[in-house]
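What you see is the complex with one protein chain gone and the rest in place.
Moving on to chain A:
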Amino acid sequence: MQLSVRELAKRYKTGDGVGGINIEIEKGELVTLLGPSGCGKTTVLRSIGGFLEPDSGDILIEGKSVIGLPPEKRPTSMVFQSYNLWSHMSVYDNLAFGLKIRKMPKAEIRGAVADALKLVRLSGFEKKYPAELSGGQQQRVALARSLLLNPAVLLLDEPFSALDAKLRHEMREELREIQTKTGLTMVFVTHDQEEALSLSDRIIVMNHGRIEQIAQPHQIYDEPASLYVAGFIGKMNFLEGVAEEGGIRIGSLVLPNGKELRGRVTAAIRPEDVQLSANHGTEGVLKGRVKQIMVLGHYAEVTVELAGYGIIRAFQSKEAMQRLQAGQEVGVSISKLTGFPVEEAKAN
């Protein structure tokens, strides 16, 4: 394992903190810590980087514990959200600083700096000062500075969150490209689920200082491990149902569910797994009435009022949408759901 975090715990005086954090990351993986602000993702990252000393637990990098080591002694490197660069130094000096400390010969430093700048597509920027660079360029220089130290684990603390949406998108693609080229192990912290889904090999979803799920992006989306994850990632409908043999019953529908559940359950249903049809009288559909149709480009979000079950949202294609109108009675069928015990819903 390139990075192992074992039973990490850290409590702050305010009562916030993290606990029971177990993470195993393999060499060359890009793993995202995803969660709302205050969920503890940055605490975990800063503990790995050595900027925070955890209360208990262990952190191993390439098999060796780094607990107790200051940041400068750890084989990690961190890119911060902002204020990464030293404004009194040129880009070259910013990049060379760490290498000079490592007593690398000057000629080698020059080569390494040029290579790193090329990797982040800023060749020839050596003599510029941070104030002359745009926000995106500054973050690229910071990335280059970390890259040329060839860290065992590269830590990224919301590095693109201060950039505008378009640039953020570009930087994401670029980071993925650099990761493929260099094969570096990366831990990326973000609160932006789109960023996490598009960037990661695996996602660690955190909430209230605990890990909710560790899985590949498509698993996180398709098989959320908890009600929290189901609601946090993407759009989701929640309907009440009853667990019985063979699956979960919602009205006249019975749908298979992977987990063994009992009694009342909350069923999480993706809007794309909801189908609408004109024949609302038949078996195997729920009766509903179209409340609203919102066109979102190549598809539409249709809000349907279900008799006795509240509201359900369905994504419909353009063609299907043209057959619908507000106030119309429709039959609603569901192709896939994930069930959760009701107790869990209350806990969240």
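One rule holds in what follows: a residue touches a chain if its C-beta (ideal position, glycine included) is under 8 Å from a C-beta of that chain, and two chains touch if they have at least 3 such contacts; residues count from 1.
We adopt the following convention: contacts and distances are computed from a predicted model.
Chosen from "ABC transporter permease subunit", "Protein SCO1/2", "Menaquinol:cytochrome c reductase cytochrome b subunit" or "Sodium:solute symporter family protein", the protein name that UniProt gives for the omitted chain reads "ABC transporter permease subunit".
The omitted chain makes contact with just one of the residues A:149, A:206, A:250 or A:321: A:149. Within the complete assembly, A:81 is the residue of A:4, A:81, A:198 or A:303 that touches the hidden chain.
In the full complex, chain A touches the hidden chain at residues 49-51, 70-72, 76-78, 80-88, 97-98, 101-102, 142, 145-146, 149.
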